[in-house]
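Only one protein chain is missing; all other protein chains are in place.
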Amino acid sequence: MDKNEVKIVIAKRVSKEFKDGDVVNLGIGLPTMVANYLSPDIDVILQSENGFVGLGPAAEAGQEKKYIVNAGGQPVTIKSGGAFFDSAMSFTIIRGGHVDATVLGALQVDQEGNLANWKIPGKMVPGMGGAMDLVVGAKKVIVAMEHTAKGAPKILKKCSLPLTAVQQVDLIITEMGVMEITPQGIVLKEIHPEFTVDDIKAATEADIIVAEDLKPMEI
Amino acid sequence: MDKNEVKIVIAKRVSKEFKDGDVVNLGIGLPTMVANYLSPDIDVILQSENGFVGLGPAAEAGQEKKYIVNAGGQPVTIKSGGAFFDSAMSFTIIRGGHVDATVLGALQVDQEGNLANWKIPGKMVPGMGGAMDLVVGAKKVIVAMEHTAKGAPKILKKCSLPLTAVQQVDLIITEMGVMEITPQGIVLKEIHPEFTVDDIKAATEADIIVAEDLKPMEI
Amino acid sequence: MNKIVSIEEAVTHIRDGMTVMVGGFLGCGSPHKLIDALVEKGVKDLTLICNDTAFPDAGVGKMVVNKQFKKIITSHIGTNPETGRQMNEKETEVNLVPQGSLAEKIRAGGAGLGGILTPTGVGTEVEEGKEKMVLDGKTYLLELPLKADVALIFGHKVDTKGNILYQGAERNFNPLMATAADIVIVEAEQTVAVGELDPNEVMTPGIFVNYIVGGDK
Partner (left out) sequence: MNKIVSIEEAVTHIRDGMTVMVGGFLGCGSPHKLIDALVEKGVKDLTLICNDTAFPDAGVGKMVVNKQFKKIITSHIGTNPETGRQMNEKETEVNLVPQGSLAEKIRAGGAGLGGILTPTGVGTEVEEGKEKMVLDGKTYLLELPLKADVALIFGHKVDTKGNILYQGAERNFNPLMATAADIVIVEAEQTVAVGELDPNEVMTPGIFVNYIVGGDK
C-alpha cells in the first residue's frame, strides 16, 4: 500500500463504526477523510467543534463562504437540518456526552488507552485545541492513524509524550488492523489481509492479544 | 396617605434612581409600578428574569400574547430593541453584574444590609425564585416597601427571618424616606414632608443616623 | 430516524419513580398536552425538576394536585398553595433552589461539568450541606449538576430532525433541559419540514431531541 492507499483503508474502515443518527466529530487530517466513505443508507451527523452540526462536504470552488469553515479553517458546507451555535454549546455537546464517537489522530497511544497528540516538548507545541474535551467527553474514542511513524511504533506499552487524556481510547484503527482497548490490554479484532499477526506484533511496542475470532479487516 | 398614595410615593421616588442606559430588574408587586414613573428623557432597559430585556408596559386587552409575560405571569409587551433569551443567559446577566439596579420588596431589612423576603418558617414558603441571584448580582440593590407592616417595624437591627442574602442592600425607599446602608449603619438621606425624624425613628427598630444634609424626599 | 410519535407513545417513556424535567415558567413555555397526558396516565413517585410549580389548575401544578411527585426541585412554589400544603404536611419533599443556580445546575448536567461555584445563597439556608470555597476573598457555594431520565419541553417551531425554535419568553428553561436528560421529548406548537429552519436561528440542535409530539396544526 502506498501512503494514499493506507489512508483510504483506514478511513473506509472507520466509516463502518457508525450507525444511523450517530453524532460524530472527525479530527483534522486523515479523520476528515472518513466523511467520504459513510454509507448513504445511514444519517451520520458530523459535529464541527468551531460551532455547528450537519457538517457537509468541502465547498465547491467559487461557492466558499467565509462564515462556513470547519475546525481546520477550510471552506465547507452545512447540510439541511444542521444548526450553528457558540463555543459553549459546542463543548456542551462534546463534554456532555452528546457525541457518539470522536475520531482523532495520535502521536502515541498505549495499552491502557492513554493518548498523546498535542505536544512534543521542545519541538512542537500546537496546543490541544478541542482534543482534550473530545477525548474525555465522547462516548467512543477512535484513534485513526498509520500504524507506525517512519517505522517506529506509535502503539506503546506506556506513552512517553505529554498525555491528551488518561484511559479514554476505545479503538485503534490502522492500515494493519482494528484493535480494541480492554482492561486486559490491546485486543487485535481484525487484521488486514496484507499483514500477518507477526507483522503487527513487530510494528507494535504494546502487547497484542489476538482475538479468538480474529477476522479479516472489514473494508 | 392612603395605601395607594403610599405605593405611588415609593414608586415615584425609586424611578429617580436611574440614569440613561441603565439595566434594571423590577420585582413583582410594588416594584413593578416603578415603570410607570420613569422619565421619558432616559432609556431605562427593564430586565425580566423569565427571559428578556426591553420589558414594556402591560399588554392591552385583546393584545395579550401567551409567550410574552413577565416574571409574575402577567401579559406584557417587549419594546423595539429588546431581546429574548434562556434562563442561563438571564442569570448570566443577573449574577454576572450586568444589571445596574434591582428593586425588590422585603419582609425585613436590617442595618447591616441583610434582607429577608422568601420565607416565614411554618407559615409561608413561596421560595426565593430569582431574588437571591438578583440581590447578589445586581450592582445596586434597592428595597422598595412600606415602612412598617401593620404598624410593626420591618427595618430591624438584625433580621430574624431566613435571609435572602447577606449585606447586599444599598438603599431602602419607603413612603417615609430614603435610607442608605453604610458601614456605619442606616443613614436617613431624604425625608417625606409629612413625617418627622422622630416619626421615622419610632417606626424603625434599627438605629437611624440622620444625614447632615437631610433633604426633602424627591418625588 | 423518525422522531415523531403520538402523545400516547411519548408518555410510555415516563414511568413511576423517574426524574423528570419540565420546561416552563409559571406555565409559559410548558408542554401542556404532555402534562395533561401524564395526569391522565397517573404515573407516580416522580421527582420533578421545574422552575416553579405553576398553578393548581395549570401547567405542572396539575400534577402536583394529582399527587404524582415524591420530590420537587424548584425555585418557587408561591403560586401553587397545594405544593406548600404537601410540603408542610411532609407528603412531598420540596427542595428550593435559587433560580439562577437551578439554571446552572441543569446546564452543568448537560455540559458534563462536575459543578459550578456561585456566590448566590452564601450566608442563607441554601448553603446548608453544600461545600463552600473562598477564592480571591469571595465565598462561593459548590452547586452540583442535575440530570433527569426524561425532559419534557415545549417548542414553537420544530423540524422533523428535532431542531427547535422557541418563541418569546417560552424559551426559559427549555433549551437547558434539552441537554440534560437521557430522553428528550418536545411538544411542538408547529412541526415543519427539515430545511425550513435557518441553521443560524436554531436554538436547540435536533441531536438532543429523541421524540416530537403534536404540531400537526
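A few points about this structure:
First chain written, first letter: the chains are A, B and C, and each begins at residue 1.
To be clear about the criterion, contacts are C-beta pairs under 8 Å (C-beta built on N, C-alpha and C of every residue); 3 or more make two chains touch, one makes a residue touch a chain.
Since the model is a prediction, treat every value here as computed from it, not as a measurement.
Looking at the complex as a whole, the chain kept out of the display touches A, B, C.
Residue-wise, the contact with the chain that is not shown comes from A:137, picked out of A:81, A:137 or A:177. One of B:62, B:81 or B:121 touches the chain omitted from the figure, and that residue is B:81.
Screening A:1, A:42, A:125 or A:149 for touch with the missing chain picks out A:125.
With the whole complex as reference, residues 20-21, 23, 43, 45, 47, 52-54, 78, 80-85, 88-89, 91-93, 95-98, 136-137 of subunit B touch the missing chain.
Listed by residue number, the positions of subunit C touching the unshown chain are 104, 108, 111-119, 133, 135, 138, 140, 142, 144, 165-168, 199-201.
Considering the complete assembly, subunit A touches the hidden chain via residues 48-52, 65-69, 71-73, 78, 84-88, 90-91, 94-95, 119, 122, 124-133, 136-137, 162-166.
Note that in this section only the chains that are shown with their structure count from here on.
Separating the CA-averaged centres of subunit B and subunit C is a span of 29 Å. Per-chain Cα centroids separate subunit A from subunit B by 55 Å. Shared interface positions of subunit C, i.e. residues touching 2 or more other chains, are given as 107.
Residues of subunit B in contact with at least two other chains: none.
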